[in-house]
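Just one protein chain is left out here, and the rest sit where they should.
Every chain is named by a letter (A and B) in the order it is written, and numbering of its residues begins at 1.
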Amino acid sequence: MSGYKILFKNIYLVLFLLWASQPQAQNKFIIVASTTSTEQSGLFKHLLPVYEKKSGVQVRVVALGTGQALDMARRGDADVVFVHDKEAEEKFIADGFSVRRFEVMVNDFVLVGPKADAAKLGGGQDIIAAYKKIAEAKAPFASRGDKSGTHAAEMRLWKAAGIDPQTGKGTWYRETGSSMGPTLNTASAMNAYAFTDRGTWLSFRNRGDLVIVVEGDQRLFNQYGVMLVNPAKHAHIKRELGQAFIDWVLAPEGQKTIAAYKIGNDQLFFPNAR
Amino acid sequence: MSDISAALAEALRLIGGMDAQLAQIVLLSVRVSLVAVTIAALVALPLGACLAIARFPGRQALVAILNALMGLPPVVVGLLIYLLLSRAGPLGEFGLLFTPTAMILAQAVLVTPIIAALSRQVIEDAWIEYEEQLRSLNAGTVAAARTLLWDARFALMTVVLAGFGRAAAEVGAVMIVGGNIDGVTRVMTTTIALETSKGDLPLALGLGMVLVAIIIGVNLLANVVKLTAQKRHG
Partner (left out) sequence: MMLPLNLKALCFVVANRPIIRDMSCEITAGPKTVILGPNGAGKSVLMRLCHGLLHPTSGSVAWHGRGRQAMVFQRPVMLRRSAIGNVIYGLRLAGVSRKEAESRAAHVLEAVGLTAIAQRAARVLSGGEQQRLALARAWALEPGVLFLDEPTANLDPNATRDVESIISAIHASGTKIIMTTHSLGQARRLGDEILFLSDGRLVERAPVDTFFRRPKSSEAVAFLQGELP
């Protein structure tokens, strides 16, 4: 047999294998770019089966930071985005990548830190005051530093406190450059303070000495938005299936399902669609 | 120490109580890696054999490059495949991103240089023994390559298994191109990464042990086959 024949035989085999590796019965599905806070807190595991059973449409969630999720949608790799950084979302719309943003629900952020309380925060609700004390005490603080919605919220609060944490970089301020879970793992290992959403915190197992030190501040509430990626930008976007999912999440049934999700006795997400 | 014993208990519990979801993850892992390694082998074995036998200018440079590519960072491969398969990329219209096929592609790209470089070495060693005889029988480069691939099959099996191990243990690339979608592209390594970030270290480590057990199992099985065949064929 000649070399070319063998080469072609192998190429055919490779193509066949790739073809055979595709799921045979291609179900109807949409891809949702979302955040680790919704995925890792277990919300989607609770919410999506209800919708899938009702609609017959599979919802495939790729969980990233908000920044990455929006980038992914910009490339046309998602039909729907489900994220929590209002500023970035509005920019997304201004750039034409979506036509409309719908508010779905809120959750809240908490500040966690070591029981020993190195910065002597002494509990309380005032997140700004807490930040100031941490910076003053140069107590270790683990930040995500990954352009996620949580990171953006953390940065807005630093700004409100009039502190540039970058000056503490390398000493007390540590950017992990990773998602919420790994950042909490880091904080737990070095007994640092960390800014996290409550959902991820409640489902986080490796807490070590960390406890919630600040919660309940109005400024800690966090709005989630959902958007259909603009089909005018990417022709293959599944407009009907994507919009149907958004409509359901905003409708009473979706909102009730979100409210029903609890870890222990704690409700994590508070639906507020209008 | 308690963490590790907890992980061991978790691993035993996972294997013993193998639920449908875990089984699906394990099966997908094995399927993706097996197909990826098969594709890589189809490309890499002939490539390695030709590089071992053919003599042409630039061959040494090619061998050096191939050896270097064995250390391809998975994340880079993942990103490359991501950009290729993304809707905005050149192969976007096929909609392969976030599918098992994308993960197969990424693993195949990662593993091909490994199999090619190692098989090149194996075949070149065999060629020293066979060269005069095969040339005397008038075997051309392609015929000689085919002959050596078959004759060195036991050693090459080990090479392909090394590729399988690398593919199955890889996380960076499949995380990026697969998206770790529950029930669709979630494999063992991405599950381990996810459980680690949820702080469930015993579960993550337990899953890791299951993964290692699978890789060891595949290798043991292959070794038994190899030893039996080797005894028969010398």
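Here is the rule we use: a contact is a pair of C-beta atoms (placed from the backbone, for glycine too) under 8 Å apart; a residue touches a chain by one contact, two chains touch by 3 or more.
All values reported here derive from a predicted model rather than from experimental measurement.
Q: What shown chains come into contact with the chain that's not displayed?
A: Per the touch rule above, the missing chain touches B.
Q: Could you tell me which of B:Ser29, B:Ser86, B:Thr112 or B:Thr147 touches the chain that is not displayed?
A: Only one listed residue reaches the unshown chain, and that is B:Thr147.
Q: Against the chain that's been left off, what residues of subunit B make contact? List them.
A: Its contact residues with the unshown chain are 129-130, 132-133, 135-139, 143, 147, 150-151, 153, 232-234.
The criterion applied here is as follows: only the chains that are shown with their structure count from here on.
Q: Please work out the Cα centroid separation of subunit A and subunit B, and write it as a whole number of Å.
A: 32
Q: Taking the touch rule as given, give the residues of subunit A at its contact with subunit B in the complex, in rising order.
A: It comes out as residues 1-3, 6-7, 10, 13-14, 17-18, 20-23, 31, 36, 40, 44-45, 58, 60-63, 75-77, 178-182, 184-185, 188, 200, 203-207, 234, 236.
Q: Taking the touch rule as given, give the residues of subunit B at its contact with subunit A in the complex, in rising order.
A: 31-32, 35, 38-39, 42-43, 46, 86-89, 92-93, 95, 97-101, 104-105, 141-142, 146, 179-184, 194, 196-201
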